[in-house]
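Got a structure for you, written out below as structure tokens; questions coming shortly.
As you look at this complex, bear in mind that one protein chain is not there, while each of the others sits in place.
Chain nomenclature is as follows: A, B, C and D, assigned in order of appearance, with residue numbering initiated at 1 for each chain independently.
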């Protein structure tokens, strides 16, 4: 009686425990936590951004083009006289959406391929890796042209395209680590208790690859935002006039010498996003790794 | 006072979130030059942690020394700077770790792992160091020593790895060798050979050895003195002869009784009943009280101190000391 | 096939390639070389022998973790030597392994309660969470680990505790055969006794069979029914326990027994110290592999390989020219 | 391979540049130096330095004799007689004469249309050598733009043609003021002075190096650091900054590049003239120039630029929102409609399309911008089998008639025979009157008549508004003050013959 009591108590404690200790551990890590708050802010902006902007991000004002920072326009105005700050805020949704979703999808597919390739080795590995090699060799622009031709333009397709480009990289990264991990003794132990291949790969090898996936993923988000913009210039993605950060940055290229704010603010937005994701990733990874945690 | 190493009231805790859990709480013992001291004790009682803290190798774990001193040749190791400590490690104090697989660098050839330290501490050049390394491997009974130099740890058997660890630790002629279960993975012939080797260096070079082991046979054969630990504390200390002749602490008695002996086969082996209390909920009194056949009321209330009699024999048990004695000691 | 024979190994062979540098020719370590034996259900066969003689390799071969170069592994009447991974998997529940290196064999990112529940999840997915947890708790406590520790990760344990976790993982499925590679080497004698008692009790209750690899001859004596002595990849003597301990035949067995340390500082034993270099497994001596270190070596020993032969009346088999 | 000097030339100034060498930074790579097979303006700049035609343009796009000393056109407009300049030698030493001229025309004609220049000679029937220095071109129908086209047909040394064959594009030999030295793919093109140039006194510099500097900002920076003496094009955004530098001059010259958006008149709702006009009225051209062109450019007040032959100014659709809305309402589109606008993927186009999008939104036309990579775009425009299959609705694009002639600025854009894939009439503009006049003007030999016909054509088209008429570009270039004589022609090619360093 008393024994069962203690068990269930402990169970409850540990159940509630995981989440709350996670939260507790997380708050311990100041940098990661601040980054997390920033990220939450971004998500909020992505949701309500378009409704709280000081100016309509699309309305031009040809009488006030290319103005510097001022009381009225904190981040200045662009070549059409649109408020840069408003555009940044309104652009959070698209940029964050494309950046994160495409990288996530790419990471997912790449990770699976990498795990399978690394674990099974032999011809499976050869086939997957050589396909990756060829995909690497295909320049993005050519693939993009192909994708537009096959799928047509659209936001979904740009996400797909960016994801597609990042698949081989993730696959190779993960494969490299898999090759290493699969030789470890605890994997052998797992085999010896009869774990199915699936389980070994996804429950045991995969967690070991998470750290590098996190690093690569958080690094790639910025690249993805920029890549999405260059694809939208190829007619693949969002309308070039939609306020996404990458597009804003690319459009401002010609103004780098004359209207620095046009380059600076979108650049800053991407920088901060990537920085916060990286910090967040580091923090998460530390918490997930029982050895580093302490 | 011993002239080489003195550990005084050592306390070690692991932080876990906000909690700090003491796993070692009051370890006292000492080693003189050229002495072999054995530490035995229940698994998980803090032997390895104690030896790590002598080396100050808590660097990356959440563990830390929260009390006590570790005196090594007049210096308190806990006070030394990392740089000074580094000069001591490997050269003056060397250590053989318990887990030979994970303690060897998996991506470095055995030879290199040996040579590096030899070059660093003995000031030999690469060629000489290499010879010394091969010599060492042969001494610890590694077959085909030359070719093993070029192999990686995963290509060796468990026992071979352990011998490599031993070779690494002994290669630099330390003054104190801490050996954490050095012979568990070795067959008895090799074990005998290793023990002989250790004794030899002890005799010839005056190396002191702190031998952590579960094998009471090994203890009986090689140690001068024995320290018995239980639940993070030293519960008894005696010379080998005394200990095996007349163990004082009930835990020691239980241990000795548990040993299976060849030619004396029983259907069931004796084992000490019950469990170690968990470190977060340590009882107030004697930590062994719940398992002790001689338990008294006082055992549950107050923890006995480690008390030494005239000839240096120590115990921590109410059976062999009175409250007065304890008080006398604390006053004195 | 003897009817209650659970495991039979015949002519098993495993050579590991070793290469020194890129362009040198390949050499092989003959880790396991023509090993044959069989184990009856409910019995314990202990493997003893020099470190590096191939015991762990043999264990891994039998457990199918590495592929044999030659030979048969017959488990419950099925030859598994050439079996596919899927077929193997169906035998993984009745056959469990305890690894020599407990720490490395535990998944570093799993709490130990997850590690121990792992076999249950694999082979008994129908169990409810609560049932599983209850089982984990009970096996942990049987192995002497307080359930309080179950939320910790492997690196937070002492060597002996890790070893017990490994044992718990192997026991939780109540397998038929356990290949235990040095399962109690890191345990203090009291807990060791506890575990050995447990193993014996399980054997009695459930007809468990053990392949028990150990260096500790007193433990071996306590637990085994039969003992096989290995030297450099070969079995040199295999016999019922009493025969080995009371009347060892092979000079190597004799040397082993004489080297067992005795837990009594006043008793000084007469151990046979083996002379000579330990031979190279990549290039073992011709003839009897032991002849270079054998105190009784004869001229024939360096020329001819002795064959296994029954000696005496106790099913004692020895490979030694002294008895040919 | 590339030249590299190990000598430390100190500072940023590039390699071993001598006193009379000039560097010109341009925005693209040269594609070919075969004057008969060149289509991009930049390569044309280079061929103009190496080669010359029988006639050529002066600074104001007036036709001047060059390798011909004079020419005569027969009254029926079918025979062109050229007297060739004497004592002219190709850069390989072979002499320039009627044989050489004929060899060049033969090359083009025998290519069976595969050389780009054959397009200029589509009405040429035969070439007749009258004597060593006189040659006659006989046409099969009168062609008003013939002389303009001939400016694009430059003379290659027949010897080199024979030696090099197809590879002439890499080893050009002409009669021009500069001869070929070296072409580092993707990096630079080096020309040196032709010491035997017939026009004595020219050239006045020893060497010209064209450098491909695609980045706008970098080109400007090169001018600042002295790595370039002349840059073209000069990005509009940098003009202000450069004007303050007193060792640098910014040049603005008119161009014949017109910017517009075609409206597919074959498709609803663009088939309604009112809609098209409304769209034109809704367009603030001043804002266009200010925003998209950074203030450089002028309104497009006809179907062609003022520097084009037979240009005639029209009454522009002044920015008038209410009128535009009115017209939309009349057309039944008070609520507007949605449409797609297509365009290239370069940032200037992108900027223009966004501007159009913003403007059209004011009369409730919601535009979707569809930028397409040029190959895809060209396929999208040219693959439809018939006008009804065409998907294009609006196309943001520009045009410049390479030989500055009215035919080149009209036929391919507005003749109903030029519907894709045959030509560039992506407005699918069809006006019987205009069609007739285009053909007639071509065949007339009377310049005044031609002029009035083209005036009618322009008026009709402008009124029909098959385009959104946006603007005419200004060519912007900049050079260091000590360099004189390098200028940009309205078609965007750089003329270097008169280059001079002071």
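Just so it is clear, a residue touches a chain if its C-beta (ideal position, glycine included) is under 8 Å from a C-beta of that chain, and two chains touch if they have at least 3 such contacts.
Here is the rule we use: contacts and distances are computed from a predicted model.
A chain of this complex does not appear here, and its UniProt-recorded name among "NADH-quinone oxidoreductase subunit M", "Glutathione transport system permease protein GsiC", "Probable glycine dehydrogenase (decarboxylating) subunit 2" or "Benzylsuccinate synthase" is "Glutathione transport system permease protein GsiC". Considering the full assembly, A:169 is the residue among A:92, A:169 or A:261 that touches the omitted chain. Touch with the chain that is not drawn comes from one residue among B:65, B:88, B:272 or B:289, which is B:88.
Checked against the full complex, the candidates D:21, D:221 or D:435 give a single residue touching the omitted chain, namely D:221. Mapped onto subunit B, contacts with the missing chain fall at residues 52, 55, 57, 59-60, 86-91, 94-95, 97, 99, 102-108, 116-117, 120-121, 152, 154, 165, 168-169, 172. The missing chain lies against subunit D, touching residues 1-6, 8-9, 11-15, 29, 31-32, 34, 39-40, 111-114, 116, 118-119, 166-167, 169-170, 184-188, 211-215, 217-218, 221-222, 224-225, 227, 373-376, 378-380, 382, 399, 402, 408, 412, 418, 421-424.
The set of subunit A residues touching the chain not shown comprises 29, 31, 121, 126, 129-130, 133-134, 136-139, 141-142, 145-146, 149, 169, 172-173, 176-177, 179-180, 183, 211-212, 214-216, 219, 222-223, 226, 249-250, 253, 256-257, 263, 267, 270-271, 273-275, 278-279, 282, 285, 289, 291-292.
Here is the rule we use: only the chains that are shown with their structure count from here on.
The count of contacting C-beta pairs peaks for the chain pair B-C. Between the Cα centres of subunit C and subunit D there is a gap of 87 Å.
Computed centre separation for the pair subunit A/subunit B is 49 angstrom, with centres defined by C-alpha atoms. Touching of two or more other chains is recorded for residues 14, 61, 101 of subunit B. Multi-chain contact residues of subunit C (touching two or more other chains): 101, 104, 155-156.
Interface residues of subunit C, counted against subunit B in their complex, comprise 16, 18, 20-21, 27, 29, 48-57, 100-101, 103-104, 141, 144, 146, 148-149, 155-161, 163-164, 182, 185-194, 196-197, 200, 215-219, 221-222, 245, 255-257, 259-266, 271, 273-274, 277-283. Chain contact summary for the complex, subunit B toward subunit C: residues 14, 40-49, 61, 98-102, 138, 141-144, 147, 150-151, 155-160, 162-163, 180-181, 184-193, 195-196, 214-221, 240-241, 244, 254-256, 258-263, 265-272, 275-276, 278, 280-281.
Note for the complex: subunit C touches subunit A at residues 60, 63-65, 85, 89, 92-93, 96-97, 99, 101, 104-109, 111, 118-119, 122-123, 130, 133-134, 137, 147, 151, 153, 155-156, 169-170, 173.
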